[in-house]
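Only a single protein chain was left out; the remaining protein chains are all shown in position.
Now for subunit A:
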């Protein structure tokens, strides 16, 4: 906890500026992304088609890239920077370095955005309608791959920034436990670097050279597999900062304390070791990967339910503690004593509720056999608008109502409007996501500009296709309105005047503190080693098989057995080394 009181801006003005800039960048991305979202809704349902259906995929690429990369990640680097600075109670080591990683991320977004939007400029031979998964043989302008690479490198440098803060702090405080928010930022950074290394290899070694014309072709399954090697861990990269807020802010705002610091540490350690060796669960339907590997990925995925259930328990217990501190009583009566008028609380609580619903559809996605039913349908889109599109996005929006005063020294322009905003999001997402799930079950495909086929009618189980579409239109419109309300509150707050008497910067105390947590939990080297080991176990054989069969650069290329042997050898040495370190 901070020794000096006051807002974050009072304590760390220079860091506050970094966090503020990151947040504003994320809000710009949110605006453009949401605009694309409503356009997609209207296009697919054939209400309004302002672009040619062939260009729909450029809009969709922009929507996904801006929302799941720029909006989420700019916001979360802000949160982690705040969390590390606040909990270590020290500024960053070198702000020029900090601005450099921010600059890289901004430049990366810009390049990728230009590549996508280039498709709309007549005469310009530029496009990137490859969707955010950029599966080969879809090919984008080199700017797109370069932009993504710069963006990811920027996030690595950001992670290193938080590590540098911690290393410096550890020198001054050799015997202290890592403060919980810093612990969360560091464990997240570790699995993020481990997993995004895969997509970096895919982009830098294969897709970028291919798009530049340096190599003729790539092994499509290899680049896909490298994408999904990162593609599941990235969802936890978005989710961990939301968890950080649920663990460290929600209890405080409910009027209580975090139920258990040790449990929170266990959860983050589990995510560190399990996030990456699960990615193949996105490839259940890919030919060319043996069933056995898919089965291993499924088992790992099911294990990942554990930390999420632990989180549900700890967070609800902390909220109940807070409510009882505020005079709540009864089996369920305590719910009434929670601060529902506060959009920070209500937004996060509703986001958590939707995340629980997403957990159920997620289990269906994760099961190898039932996945076949929903794969590549709109069900999946319904699912992740509950996870990243709400559990994360709504938590971030709600948190903004707490952070903005901390970062600007200004009071939120209208908290009531903020409350309305989070409620409208919840209702909008209920309509949109429910209908997407139901459409998916009857086979409506995702990523399709015109999912209407002549001479074919979907067999709707309940209601009619028109009703389902109407539900998506209403939901999407409410979501867009909610986004506009959010941005209105942000802009009006930012252009307002500074005020005194804002709450102090800080985060929740704990009922059971770090002194109850076994020391081994703080041994980041150990957990990083185990994470790397699990990755090697889960991925070395599938990757070797893919390369042996398809060739490192795809069919007709050299099968490159020498390379595979080297890979396996290096893998075995690495595994032995890690094993040796642990033993």
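Just so we're on the same page, contacts are C-beta pairs under 8 Å (C-beta built on N, C-alpha and C of every residue); 3 or more make two chains touch, one makes a residue touch a chain; residues count from 1.
Everything below uses one rule, namely that contacts and distances are computed from a predicted model.
*Asks:* Tell me the UniProt name of the left-out chain, picking from "F(420)H(2) dehydrogenase subunit H", "Phosphate transport system permease protein PstA", "CbaC protein" or "ATPase involved in chromosome partitioning".
*Replies:* "CbaC protein"
*Asks:* Of the residues A:42, A:427, A:511 or A:541, which one touches the chain left out of the display?
*Replies:* A:427
*Asks:* Taking the entire complex into account, which one of A:339, A:359, A:443 or A:506 touches the absent chain?
*Replies:* A:339
*Asks:* Of A:258, A:419 or A:578, which sits in contact with the chain we cannot see?
*Replies:* A:419
*Asks:* With the missing chain put back, which residues of subunit A would touch it? List them for me.
*Replies:* Answer for subunit A: residues 326-328, 336-342, 346, 350, 353, 357, 419, 423, 426-427, 430-431, 434, 438, 461-463, 467 touch the chain left out.
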